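Every protein chain except one is present and positioned as in the full complex.
Letters A, B and C mark the chains in the order given here, with residues in each chain numbered from 1 onward.
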Amino acid sequence: MRMGIAEALRKAIHDEMERDKSVFCIGEDIGIPGGYGGAFTVTLGLEKDFRERIIDTPISEAGIFGAACGAAIMGMRPIADVQYGDFLFCAMDQVVDQIAKLRYMSGGKLKVPVVMRAPVGVTGRGAQHSQNLESYFMSCPGIKIVAPATAYDAAGLLKSAVRDDDPVLMFEHKLLYGSKGIRAESGSIDASSDIPEDDYTVPIGRGIIRREGQDITVIGSLLMMHFSLQASQMLEGVGISCEVIDPRTLWPLDLELILGSVKKTGRVVIVEESPKQGGVGAEIGMQIAENIPDYLLAPVTRVAAPNTPAPFSPTLEKLYVPQPERIADTIKRLIEEY
Amino acid sequence: MRMGIAEALRKAIHDEMERDKSVFCIGEDIGIPGGYGGAFTVTLGLEKDFRERIIDTPISEAGIFGAACGAAIMGMRPIADVQYGDFLFCAMDQVVDQIAKLRYMSGGKLKVPVVMRAPVGVTGRGAQHSQNLESYFMSCPGIKIVAPATAYDAAGLLKSAVRDDDPVLMFEHKLLYGSKGIRAESGSIDASSDIPEDDYTVPIGRGIIRREGQDITVIGSLLMMHFSLQASQMLEGVGISCEVIDPRTLWPLDLELILGSVKKTGRVVIVEESPKQGGVGAEIGMQIAENIPDYLLAPVTRVAAPNTPAPFSPTLEKLYVPQPERIADTIKRLIEEY
Amino acid sequence: MAYEGIITRIGKEKLTEMLRRMLEIRGFEEKIRFLFLEGEMPGTIHQYIGMEACAVGVCSVLEKGDVIASTHRPHGHAIARGLSMDAMMGELYGRATGCCMGKGGSMHMGDLSKGMLPAIAIVGGNIPVVTGMALAFKLRNERRVAVSFFGDGASNEGAFHEGLNMAAVTKAPAVFVCENNLYGASTSIKRALKIENIADRALSYGIRGDIADGMNVLDVYEHAKEAVDRARSAEGPTLLELKTFRLCGHSRRDPNNYMSDEEKEEWKNKDPLPYFENILKNNEIFTGEEIADIKQSVERSVEKAIEFGKGSPEPDPADIRKGLYVTMEVPE
Partner (left out) sequence: MAYEGIITRIGKEKLTEMLRRMLEIRGFEEKIRFLFLEGEMPGTIHQYIGMEACAVGVCSVLEKGDVIASTHRPHGHAIARGLSMDAMMGELYGRATGCCMGKGGSMHMGDLSKGMLPAIAIVGGNIPVVTGMALAFKLRNERRVAVSFFGDGASNEGAFHEGLNMAAVTKAPAVFVCENNLYGASTSIKRALKIENIADRALSYGIRGDIADGMNVLDVYEHAKEAVDRARSAEGPTLLELKTFRLCGHSRRDPNNYMSDEEKEEWKNKDPLPYFENILKNNEIFTGEEIADIKQSVERSVEKAIEFGKGSPEPDPADIRKGLYVTMEVPE
């Protein structure tokens, strides 16, 4: 059935909760009758089937992620979420110091199978509701990071994450949810997929080539994957053939896929929605520059937001987020110059 | 006078508090009579001269950094500290969302001149007291990040930070403090300098060449600067001439200095004490790879800790932190191969 | 006659201002609600309809040098503190004339030069910041007060705990105003905390806790006055709980389906505006016609503000990199 990301995630969570009694959801406003099902309707209605296992909490992010940590250690499979990724900062210690480290500190004796869900993206709400936090967690050993750009991947990765014995942090994009009704987002992009009725998973750690091409590799996650595809389409007209890679998992990176593509094309652009400084693009880019410098016909190049917080003004916001045009321009320039 | 970093910082803070009544210190155990002067004696005894302006707080990191933020906006010049850098995670929201963003959100109408001090380094205390948090803040627009490796720079940068109208985050290294008495650290490295009696500053945003060389550029901060110097000395014997750069400021990077050096040597190794993943080295390395790919005779190379938390065992810890030998080996290999 | 004493004490001039501000908030919020639903205004909004007595009651006791901090729901506080509706509307439209030059938006409304920190949309996030603002006043021996507005939901955040405790131990001249509107987004306080009165949490910090009727601007005024006076006289912070209610959705398009009809009805009957208007009429401060006149004038100001906002220039593209650092350009 055709589903948007919100709907596909809802189904995947439902499936997992049905399959495994140790799965539960914990977060703010996730299962209030008459409420929203979380900030973007992902858990809407789940409380009807699983009242005990949809835990609505006070507004206490450190409490939520700490509780998820403890429950996971005791054998549960919590799915904890924040309404906006930005609020992970309020739970940062619990995520980075407890969830990510406890297993290592224990000498590998315990497990912390937490799933953490966090909506990201610059979407008309100003600086404190617009951050793409991926880069903050790229420095954190002990967690896996996934970032699905389609409904198929979202559901498949969610299931993998729930079944994974390690902590998994899943970034979702507000403009890709396809949330409906009062929770619809303006400026949304269609990320819906045909979701099989039968159980399936998408493996953590595997990227995917969204479009094959010869001249240049373009790497982008979440919204930037879609914008990269759009840019590639634009460039088709001028005879530039782009290979678009969706890493899907940011840690561990699917280096084999990435390096393989860049070996073929010799050029690479990494597209990020967040500021360039210390971004995910730095790590991906360095992996390429370190590992296959001899294949590079052009410098590894990043397209990213300016090194500022997100401005509110829609005009400025549009300049802030790399648009397909800007991505295409960069690619064109790179092909022309090298 | 010859001083270690702790002592030099103490003098610098004293000087600044004397010079400007709006400067005050806020933190845990920083000015308790009979206490420690903070975790590493930096503020020891300052309460005798400035009782009102040395504010000992409850154990409340979000409270400390939030309060520093508010006071700074109202015209004060707070110096806020955590006992170990790791605890910044407890204050992460206040640092990243408030301190770093409020000026931008205000349309540039207010200022947040906070100085934040955080000791880092892997020093025999296990996973939660050993993190080098630089990389977590490299993604955060709105703050400046400094990391002095010598007493001269520590005092000079502290003064610059206090006088700077923007928020400055200063990372200090536990093994470089030269703390004395009951607070001495085993395994310490001498980072003392002659500190002029007269006022001086070290500019934020300027790196320094610690040793000139021809064959390769080695970039390292804090303890890794000292280890890089040691590695260079080892390599002298085998005829390899290293240029060692101490960035001193991590954001904004002194790209002119770094790129200039790499243009000259054609090779670069970036040394980090923390895990390689998403590290500061990724950003520095990408800047080099993006900007001057044609000058590179060898791939930009990182030497870093493994992608794990810090283990407690001293044997493992020593393998975890890049030692001068490992740095030297990497350099040698690079020179041999390219 | 009820409220005679306080009415006399406050005086007609101030009462007029209070009524006007409350009407401005109501008029402003109703207008932009419409503009949002029409899709003409960008972003998201959290509105203050029904809570007007809280902001106006508290801000009416403040002096010029005082400062307030707000939340994701800041329009009411901004108007009550005296920000111009023009500059607010400019901000909502994301224009260069906005009080934050278009950089902030609805959730970061504020203007420090008017005594209001740009609002902090992280729930609970402004609380330690207000402690620090108050601390600055205390360190400089200034008789100024810092006021934090936040919700019932915010009182469950760690920042609330740390901020109040730190204000308590430093005896900072701060007032912590908890607008208890019984819900944090869709979550009833019954689910979020096991006590009836958030003011009782003051006991954890050894500070004063107090409660006022957040639907009655005069009651808010009296209790706020006591709290602010105490802070100003170095008697320490107060946690002041205002019992109130949202007569609107949590954020735009929220139909409040998680509230019962009886509950909505009950609170609708306590609407602070007719309540206050009646007191004023009963005490012969205003006639019905005079109030109608004020309403008309308010409506004109709101219309004017909308015109101003809509007609204002967009920020310059170069602005994106402006106003971050004081001392340097944004590095590439």
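Observations, loosely collected:
Throughout what follows, a contact is a pair of C-beta atoms (placed from the backbone, for glycine too) under 8 Å apart; a residue touches a chain by one contact, two chains touch by 3 or more.
What you are looking at is a predicted structure, and each value in this text was computed from that prediction instead of being measured.
In the complete assembly, the contact with the undisplayed chain comes from A:F24, out of A:F24, A:Y177 or A:F227. Contact with the undisplayed chain is limited, among A:I32, A:A68, A:L175 or A:L229, to A:A68. Within the set C:H161, C:R232, C:K270 or C:K322, the residue that contacts the chain not displayed is C:H161.
Contact with the omitted chain, checked across A:G4, A:G38, A:P119 or A:P141, is made by A:P141. Residues of chain A that touch the chain left out of the display are 22, 24, 52-53, 55, 57-58, 60-76, 78, 93-94, 97-98, 102-111, 141-142, 144, 164-166, 205, 251-253. Remark: the residues of chain C touching the chain excluded from display are 156-162, 165, 168-169, 191-195, 200-201, 203-207.
Where chain B meets the missing chain, the touching residues are 28-29, 32-36, 56-63, 86-87, 89-90, 124-129, 182, 186, 276-277, 306-309, 311-316, 319-320.
The rule is short, and it goes like this: only the chains that are shown with their structure count from here on.
With chains reduced to the mean position of their C-alpha atoms, the one farthest from chain A is C. Rounded to whole angstrom, the centroid-to-centroid distance between chain A and chain B, based on C-alpha atoms, equals 31 Å.
Multi-chain contact residues of chain C, defined as those touching 2 or more other chains: 98, 100, 102-104, 108, 120, 122, 158-159, 324, 330-331. Among all residues of chain B, those that touch two or more other chains are 93, 97, 104-105, 141-142, 251.
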